[in-house]
Every structure is written in structure tokens, then in C-alpha cells.
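Apart from one protein chain that is not included, each protein chain of the complex appears where it belongs.
Chains here go by letter, A and B, matching the order in which they are written, and residues are numbered from 1 within each.
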Amino acid sequence: MLVLLALQFGAASVAPVLVRCWGRRACYPLALAPAAALGWAVGHTARVTDGGAVVETYPWVPGLGLDLALRVTTLSWLMVVLVGGIGALVLVYCAGYFDADEPGLGRFVAIFVCFVGAMLGVVVADNLLLLYVFWELTSVCSYLLIGQHPEQAASRRAATQALIVTTLGGLAMLVGFILVGEHAGTYRWSEIEARPPSGGAYLVVAVLLIVAGVVTKSALFPASFWLPAAMAAPTPVSAYLHAAAMVKAGIYLVALLAPVYADVGPWRPLLFVAGAGTMLLGGWAALRQVDLKLLLAYGTISQLGMLTVLVAAGDPDAALAGTTLLLAHALFKATLFLVVGIVDQRAGTRDLTVLSGLWRRMPLVGAVALLAAASMAGVPPLLGFVAKEAVFEAFVGDPPLLAALVAGSALTAGYTARFVWGAFADRPGAEPTPTRPVEPVLLLPAAALAVAGLALGPFAGGVGEALRTYPGVFGATDHHLALWHGPGLALGLSATALAGGLLLFVLFRPVRPALARLRAPFDGDTAYQYVARVLDRLAVEVTGATQRGSLPQYLGIILLVLVVGPGGVLLFGDVRPHVAAHWENPLQAVVGVVLVVAAVLAVRARRRLTAVILVGLTGYGTGLLFLLHGAPEVALTQFLVETVTIVIFVLVLRRLPTHFSRRRLRRIRWGRIGLGLAVGTVMAGLVLVARASRQAAPVSENFPQLARDFGYGRNVVNVILVDIRAWDTLGEISVLVVAGTGVASLIFQFRRRPSRARRPDLPAPGPERVWLRAGSTLHIRRRSIVLEVVVRLIFHTIVIFSIFLLWSGHNGPGGGFTGGLVAGLALALRYLAGGRHELDQAAPVDASVVLGTGLLFAIGTGLLALPLGGQVLQSARVDVHLPLVGDVHLVTSVFFDIGVYLVVVGLALDILRSLGAEVDHQIEVEEAPGGGLRTSGEQTPGVRG
Amino acid sequence: MTPDVVLVVVVGVLFATGAILLMERSLSRALLGVILFGNGVNLLLLLAGHPGGVPIVGITPAEEMADPLPEAMILTAIVITLGLTAFLLALAYRSWQLIGHDEVRDDPEDRRIVRRAERDQVSGPDDSTTEGPLAPDGFGGLDPEQVDPEPPPRRFDGPATEPPQPPGGTAGPR
Partner (left out) sequence: MTFLVPLPVALPLLGAALTLVLVRRPVLQRTISVAALGATLVVAVLLLWYAYRSGPQVVRIGGWPSPVGIVLVADQLAALMLAVSVAVTLCVLLYSVGEGRADPGQHSPVVIYHPTFLVLTAGVTNAFLAGDLFNLFVGFEILLAASYVLLTLGGTEARTRAGTTYVLVSLLSSLIFLTGVGLVYAATGTVNMAQLASRLDALPDDLRLALQLVLLLAFGIKAAVFPLSAWLPDSYPTAPAPVTAVFAGLLTKVGVYAIIRSETLLFPDGRTDGLLMVAALLTMLVGILGAVAQNDLKRLLSFTLVSHIGYLLFGVALGSVAGLAGAVYYVVHHITIQTTLFLAVGLVERRTGSTHLDRIGGLARLAPLLGIMFFVPALNLAGVPPFSGFLGKLGLLRAGVDAGGLLPGLLVAAGSLTSLLTLYATTRAWNLAFWRAPRLADPDAAPGLPALMVGATTVLVLLGLGLTVGAGPIFDIGVEAAEDLRLRLPYVEAVLPGDGP
């Protein structure tokens, strides 16, 4: 069976190619795929009809209880026959139906074959989850098929509607399956059927959900509206969709589950009401239609209702009748749709108020239609009649339902007559509709099906024999199918139904107003539109409420959560910060006070520079606190970082407005302040609590000797940075690298790349170099010779000092960061004093290259340890003897620190180049000509002077 | 043991002021807030360890040393903050360059939907009705602190910035 499925999908995948090669003739070879399914079924007839089952199982996702378990018994065998046989015939029909140059024919055929495969999967799946998989696949395929002409909004809407409605039910059904499967411990239906788990509340819920799935899929009331809309699809699709696929899936599922669930509370009431209601409403609506296709569509809905009642009843006679009707319906409904397709194609209309006299122009077609219609109306000796008889037999014990069924049959007979008459008869005083000839390939499939319907009538007994094992599961029955049971109640009822139908048809005129007025209580389509509309509105409201697009609000919400969550625990939880007011030394208090004042003032400040300076003050204060707390290393870095930060700020602030923009609303400010205070309190509380409940000794307690013995350094913090936790440092410098490049990419927006601005008019650096670059470049007003000279003099000293810091860091205060920052500051001095060309001369390299080299150093040192048999970033001590210097203990982690140093320098360089030099350049460009430059500024490509 | 109460107070204040500034609309103010917040966090990390002497072998005996691990973490944190500060400042500069100030504006698409919510409209083209291009009024919505578009954008760099873009529609990596 898996092969069969694979065959369908394989055929689907090659279909576009075939169509491209052979045009519509490609349908013939493709029809072989469904035909193969039919052949397979016929081949296994004997085994199945004897009550055996064909089983195949392949694993897929055992963890989910989802495996490819396939099982064919009588019921599914029947379905396979229908799916395969009708599928093949419809494909053949397609070859004649479509024009040779039909757009997207390849896609269409592919999806159609896919559809056949999916439907086949539904009926052969034994695993409920697998069944759901194929079930949804049919929905998707129908979506694509109904949307065959997607340019028309109507067809798009119909497709989407069908998809959404069926998926809605499908999801409910899935949850139902999961409920069932989880309680049964297996998803194999065969096993559940064999040992049904004890019922319970869950089972009721599950059944409700599954029924929901059925109702939507089989277009039962109130979900029946999508089916008529689906008429937007090409007629072959309709034929297949109505006769064998999609809507039949729901019936099949009911029939499959009925043996176990028919007695569960809501099952019968729900399905009986839905089924009977649908049957009557559908039939009634069908009478009203003037479009042949729509008439048939409502007819299908009505028939589906009847089928549901039959297969849901869960009693052998009804089951037998149901399966027979299933077969009969498939045969005649497919035929009729194909006929409508022919009429539509050849006569150019489907409107039965226009068509006239077709029985003369296309008598064969008329005959076929008549045959099928007779079967639909339940005229002997056709299969439809046999089925109707069985139906009435089965429900003799249930008068109300029986009455409904008879009424339904009457309606059926009525609209059947209307169909035949409207399509083929002469309309008085109307010209016969002109038609084009019908070639056999169009007629044959329809004829074959109709004849089958005729032939199976007399052999009803054989049909009953073939199907008997399915009703058998409900219990024994003495009733069996036959064309002639002799006069009896059933026969009478059939006659009544037919007579009623004819009456309805004859009295059509007087009935018409009633038809016009009497409609279904509400129209599912409008309901759907309404719900969709409400949904869209809801979406807009919710989104508008939750997604304000305001950054301060987002941050506020985050902080609010911080206050409510952990703060709430602090407040109500069983945690008490026991505060012991003590301080190590008074100096801390002093610094603390200054810091607090500065912070508060910074919040109030309205001038940018003031705010920056105040914040810087808090930074230095923090540094002091570090120092007092015994962290000179950190303090030093903090001071340097703070300085660099202020420099950067100043560089940017020179362009930004001096004042912050005025804030408007006071209320918001107060809320803001309140939130801020709350945050502060919560944090302080948290740190008190956390610190107070520390029991264990810190991991770092024996870092000192570890650092000395294995890190070969006395400065513990530095050893941690470059050795014990060097991995963190590695990550950290990569952050710096990225930040540096990021700054450049933001500022150098209209240069090809951050390139050093080489001045064409500068004297080439040769023997007689210009000592103070600014001399030739910087405007006289901006120069301060003294500063320049001083900076120039101390520059190298600072750089050397920074290198010393780097070197000594391992044992004394210092290290890569501090060294790098000092060097960076030196560069900043050079720039501030002498302008950007001075900077270029001080560091004639690309910042990104420096950054890259630094990162390379660090990561390289780390990886080098690997080939040497160590772990990544493992450090070693190398003793080398240098002339003049003597013995040097070299710790490999120093190279790592060099990397850090380079990265920091590179970052500083990048910042100075972008926020400093490049911004200068942009200012000059704005001011030029006659701006700050003596010589007009160079015109780099892409810059408008 | 409990930490020094002064430091705890300072931590609290730094967090509070940081948070307040962070919620401002001016990017540079928010950045200052980040810095204050960051200092608060660093102090908090410091409090996580026990105080003591300089953690350098030979200067302080091991048992009197301050806990070195938090110090290392702080160092890492400080330096990361430095890099990100620089980046944010560049962002502020860029924003000034494009729109004349460094205020953070609201997201136009969001404002559009908010406005539709107020007018009880459906958003998004449902299949039948397709609306024309959006009105470019991304600003002046509900938020009273929303900055008005003055002063007019000053774009002196033609080739650099692309023409004002339809919301959502952007160019590939350039």
C-alpha cells in the first residue's frame, strides 16, 4: 500500500514535466496511478471480503506514536475502489475537458494526483495521527485546486474559506484523537477497536471534538457553506471532491469510528440532528438553484446528511444501507458532475433557465445523465433504488427519523427531476441551445460510471455479500440487499418518496414563493465573514493596545516586571535582609554622598554637557569606592574608562544641540521617577538578601596560590583575566572589536570604507618630515602650539609607559586593558591637540587591521596550546636567555594580553577616526568653501562639498 | 556577613537614577542612564565578594585579600560597557545627522495600527479591498512625549542615505 501512496505522489511530482512534454494527453499515463490503486483493491477483494485485513507498518516517529500503519478492511477497501476508480476516470475526462493551452494545467494535474494520494492515505491509514496527516493534506490540495484561477477574488475566497473551515475542524479532531490515543496508550485504530479503553468524561469531549472535525469536513450543517462556494473549482475537481474525496472523508471517519463510539453520549444525537437537518435543508436549497452545478452541490450536501445518519446509527442494517448508498452516490454523483461539465463546455452555460433542447443535440449525454439521475432519485432497478430500500428497511423502528429520511428522498427526487428536465428538455418558446460536438473521451468516463450504477442494481446481492463484514461488526442481521424484496413497507415508502418528488416538481410554480422565503435559519457564509471580520478587528485592537511602538514604554514595562516579580518576592516572600548599619571607613561615606548628589543632579540636568560631567563624576566616585573596597586594578581601569568615555561624549556632543529637548508631561515624569526609585530599592534589597544568606565559601578562595603556582603571576585579578577566565576575556575583546567596527560603519556612511584621509597636497613623508602635521592643515584659530609641542614630546613616553603597564600587569597592577587604554588616551591627546592628520601620522594604520591583529593574537595564543597537547588557552612558562637582558621568565598568557592591548588600542583608534576625524571632515565639508581649512577640503567620492 | 550599608545605598541610588534616565526619549540621556545603571551593577558585583586588601600575592596575605573573582568580572563588564557606549554615541550622532535630533521616535507601523484601532478600522488589506500606499504620518500619535518632527531633517549626504523608505521595505545589506 505504501507503494501505492508513493506511486500517487511520485506521479504528482512528475506530472508538470509530463504535461510540459505531452500537453493534456499526459493525463492518460497519469491516470494509471489511481487505476493501479483500483487494480490493487480488486486484487485483494477475496482476502478482504472474507473479513481479513491487509496490513502494512513502517516506523516514522516512534517518539510521537506516529508510524506509517496502513490497514485495509471492507470499509476502506470500498473507499479505495472508489478513490482509485473515480480518480482514474476523472483524470481521463480531464484530457478532454481542458483546452490544450489551459494555463497552469501541469500544476493542476499534479495537485489532483496528489489529492488522490492524500485521499487514498486517509482511507488506508490505521494510525489515527497518520489519518489526520492525510486528512489535512486533502484540505491543502482542495485549497490549491479550488484556487485554480486565483486571479478571481471569488475563487481565492472560496479556497481560503474551504481551507480555514476544514482546518478548524481538523484541529479539533486532532485534539480529540490525542485525547483518545493518550488514554488508550496507542494511536492504532485497530488496537483501540480491539480493546476500547474505558469511557469517561474525556471520551465525551473527544467525541465532541471529532464530530466537529467530521461536520466541517463533510460540509454538514452548519458548516455546509464552503461546499457550494467551492464550485469555483473546475468541474472535474467538483466531480471528484463530491463523489469520492474530501467530503466522503468525513463519512468514512464516522463509519470507521461508529463501531466503538456509536454508544457514547453525544454521538447519535449530534450526528442524527446534524445529518437529518443537513439532508432536509440541502434538498430544499437544491430545489431553488438555477445553476446546474450548484443544484448538484446542494444535492450532495443533502445526500451527505443522509449518509451521516446511516453510518452514525451503529446498527448493522443501517451500516449496510449506508455503505451501499455511499457506493451508489459516488457512482451517480460523479456521473452527473461530469455531465454538467460537458454541458457547460459544449453549450457554454449551466443555467437551466437558458438551456433548452439538449436531449436532441446530445442524446447520448442525455441518456447517461438520465441513468445516473434515476439512480439518484431511487428508481428501480438501479443501485440507488436498492440503497433507498435498505435505508427505509433499516429505520423502520424509528418513525421520526424514518419520516425525515422519506422526506429527504422526496426532495432528492424533486431536484433530480428538475435537474434532468432543466438540463435537457425543450423549454417552450426557446431556441435550442447551440452546442459543439462531444468527443467520446468526455463521455466515456461518465457513461462507465452510470452503467456501473445500472449493472450493480440487479447484482445487489453480490454487493451486499462483498460488504457484509463491515455491518457484521455491529452484530448479526438477517437482512440482506436485493433488488426485489417483494411488496412491503420499504417499497411503499420508496414509491411515496418518488411520488412526492414528482409532485414537488410538477407543482414547482406554486411552491416557488415558499422556496424563496423558506431558507436556512442562518447562512453559514455570512457567519464566517462576520467571524473573520471580528477577528481582524480584535487583532487590531489587541495589537494597538500591546504594541505602542514607544521605546520608553517598552523599557518601563521591563522595569515594572522587575519591580513586581523579584520585588514582590522580597515583599511577601520569606526573606528578610537583616541590615547591620556599619561601614569600613568614613571616607566611603563621603564619596558615597558626593556620588549620590552627582547622580541626582545628573537626572535633573538640562544641558547635555552638565549631565555628562555629572555622570562622569559618579563614574570616578565608583572608581574610588572600588579602590577603598580593595580593588585598585578595577579602580584604575574605571578611571581610564571614565576618561575615555568623557572624551567620546565631548566628541559627539559638539554636534548635538546643547540642551535636551523639553519634556512635556509632568505626570509621566513622576510615574517614571516612582518606578526608578522602586527599581533602586528592589536592587538594594536583593543584594542585601543575597549577600546575607551566603553560606558556602567562594570558589575564588584559593585563587591566590593557584595564580602563583599555575598562572605564574602574582596579580591575581590579572591572572584571572588572562588565564583562569581568559575565555571570558576573549569574548570581551571580540565585543570590543565588533563595537569598534560598528562605530566606523555608522559614521563612515558615505565613504567606500573607513580609509585614512590622505591629503594630496601634503608633502610626502620623506627625509625632511613635517614635525607638527597640524601646521599645514589646521586652521590658525584652532591651534595651540604649546599644547601641540607638549603632547608631541610626552606622546612616546606615554606609549612606552602603556607598554610597561602591559608587561608588568601579570605581577603588579596593570595589564592589557590598562595599557591599551593609556595608549588610547595618548592617541586621543595627539588628536585633540593636532587634529586628524596628526592622528593619522601618530598611527598610520587601519583601525580594523589593529583590531584584527589583536584578536588574532589572542585567539592564536589560545589555539596554539592545542597542538602542543594542552587545552585551549592553557598557559605555559618559557624561560629564555636574552643577551644583555639575561634570563626572562616568559608566560605565554602575555601574548594573550598583547592581543587585548592591541584590541583596546584599535578600538580607541577607530573611535577617534570616526567620531573625531570623520566628523571633523563632515563639518569641514559643511562649512566649505571658505571653511576651517586653508586649502579647500578634499573631495572624497560621494561627498557633496 | 552583610555588606557595607553605604555601598548598598549608593547601589540603590545608581540603579534608581539610571532607570529614570533610561526611560527618557533623548538617546544621549538614555545612554547616561545606561552608564549609571552599569556603575550600579558593577558596585553590586563588588558587593557580591568580600572586601579586603589588594589581591596581589606578596602584598596582601591570601586570607586578607578582597575576593578577586568579582573584580575580574567587573573589569570585563566595564570594558564591554565602554565599547557599547561608543557605539550608542555613534548611533546618536547618526540619528542627529538624519533627523536633526537624537530623540527616539515611535515606530510608524505600530502607530498606524494604533490609529486604526482608535478609528475602529480593520488593518491589513483584506483580499477584496486594497488600500493605497500608507500616509507617511508616522508621528504625533498618542504619546504626549512624542517629539514633533521639527527641526526639519538635515540630510547633506545625498548618496549615503536612501530615500525615505516605506515602513518595512528596506534595502539589502549595503
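One rule holds for everything that comes next: a residue touches a chain if its C-beta (ideal position, glycine included) is under 8 Å from a C-beta of that chain, and two chains touch if they have at least 3 such contacts.
Here the structure is a predicted model, which means the values were calculated and not measured.
Considering the entire complex, write down the shown chains that touch the omitted one.
Looking at the entire complex, the absent chain's contacts are A, B.
Of the listed residues A:D291, A:D426 or A:D728, which contacts the missing chain in the full complex?
A:D728
One chain is left out of this view; which of A:A6, A:C21, A:V61 or A:A194 touches it in the full complex?
A:V61
Per the definition of touch given earlier, which of A:P269, A:G573, A:G671 or A:P844 contacts the omitted chain?
Of the listed residues, the one touching the omitted chain is A:G573.
Which of A:V72, A:L91, A:L145 or A:A172 touches the chain that is not shown?
Among A:V72, A:L91, A:L145 or A:A172, only A:A172 touches the chain that is not shown.
To test your reading of the contact rule: which positions on chain A touch the chain that is missing from view?
59-66, 107, 129, 132-133, 136-137, 140, 143, 147, 150-151, 153, 156, 160, 163-164, 167-168, 171-172, 174-175, 178-179, 181-182, 535-536, 538-540, 542-544, 546-549, 551, 553-555, 557-559, 561-562, 565-566, 569-570, 573-575, 683, 686-687, 689-691, 693-700, 703, 706, 710, 723-728, 730-732, 734-735, 737-739, 741-742, 744-746, 748-749, 751-753, 846, 848-849, 851-853, 855-856, 859-860, 862-863, 866, 870-875
Even though one chain is hidden, which residues of chain B still touch it in the full complex?
Contact residues on chain B toward the absent chain are 22, 27, 30, 34, 37-38, 41, 44-45, 47-49, 69-70, 73, 76-77, 80, 83-84, 87-88, 91, 94-95, 98-99, 104-105, 107, 109-110, 113, 123-127, 130-134, 153, 160-162, 164-174.
Keep in mind that, in the parts below, only the chains that are shown with their structure count from here on.
Which residues, counting only chain B, touch chain A once they are in their complex?
1-26, 28-29, 32, 35-36, 39-40, 42-44, 46-58, 62, 65-69, 71-76, 78-87, 89-94, 96, 101-104, 106-111, 113-114, 116-118, 120-124, 126-128, 141-147, 156-161
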